[in-house]
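The complex is shown incomplete by one protein chain, all other protein chains being positioned as in the whole.
== subunit A ==
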Amino acid sequence: MMKLLNKRNIILILILLAVVFPFINQNQYYLHILTLAFIWTIAVYGLNLLAGFTGYLSLAHGGFFAIGAYGLGLLTVKGGLGFWLSFLLAPLITMAIGLVIGLFALRTKEHFFAIYTLCVGYIIYLVIDKWESLTEGVRGLIGIPAPEPIGPITFTTPIAQYYLTLVIFLLVVLIIYRIVHSLTGRTFIAIRNSEELALSLGISTKKNKLLSFVLSTFFAGLAGAMYAGFIRFIGPEIAYTTITFDLLTYMIVGGIGTLAGPIVGTFLILILSQNLQFLQDYRMLIFGPLLTLLIIFSPRGIVGFILLHYSNWKTKKRMTIPKDQVKEG
């Protein structure tokens, strides 16, 4: 009971902190970075659902992020649709493309799956980069509108955008939490654990893998659409492989297959790299070795490390309690 209360309190404090942040910190730049961090975290959650909980490492995630972003961009700029309708459609389009790609990609496993999806991701980049008549190629898409006001609420100020992102972010976390803790989540974990065993337990691995894949593309698409609506300018580089590997790094540092991992990893690295900006690309000299060490000593990232030590500590405590009781008796 104490544990539950503590956990709940920590979450409440974090949410409260996020809500009051714009009042504590008047620096618009930080607000901008945090908003972006929320958006990236959503994408990382999608990746984590597939790679962390289902055991399929997709390297096309940046590509799907870009499909979401371009989906919103093209629907509003070229399609003339309203923001919110486009915002609704963009993740759905990403999902539909994800469904088709997933049908093929999931015929492969393990590193073959990673390689296949890496290629898919690069092809998505190439399509966006080269299909100039549709995407404007390297010139990028300019003039993506800001979210239209809903009733009296407008989304033109950075603070309003921050809150909008925060609300969607919290919703995503809630949904992911519920999925992971449901029978569907248990099914995904069973597949990650052993596909053969899952099959023999009567689980349709095909169906569930596809579900997880499509869900992951949905969150990538959602994050992409939010990014496009927030930055309001997008170029093909958002589909590039580096984005995929950035997302992957956030997930691994935070903790693959953990619920808090995407938040911890994304925020930590984004804030760190902001503070190390003066080092420019030499930042990688710090990140590279850190990442390597982390993978060697804690394959499940920072959150995994904490969870492991927490559970060890708990077992120890449990083991010692009976002894004490014996002494007393």
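The criterion applied here is as follows: contacts are C-beta pairs under 8 Å (C-beta built on N, C-alpha and C of every residue); 3 or more make two chains touch, one makes a residue touch a chain; residues count from 1.
Just so it is clear, contacts and distances are computed from a predicted model.
Not shown: a single chain whose UniProt protein name, out of "Spore cortex-lytic enzyme", "Phenylacetate-CoA oxygenase subunit PaaJ", "ABC transporter ATP-binding protein" or "Carbon-monoxide dehydrogenase small subunit", is "ABC transporter ATP-binding protein".
Of the options A:L215, A:I238, A:M251 or A:V303, the residue whose C-beta touches the omitted chain is A:L215.
The chain not shown here is touched by just one of A:V127, A:A146 or A:I203, and that residue is A:I203.
For the options A:L36, A:A160, A:I189 or A:L268, the residue in contact with the chain missing from this view is A:I189. The chain not shown here touches subunit A at positions 175, 178-179, 182-187, 189-190, 193-194, 196-197, 199-205, 211, 215, 311, 315.
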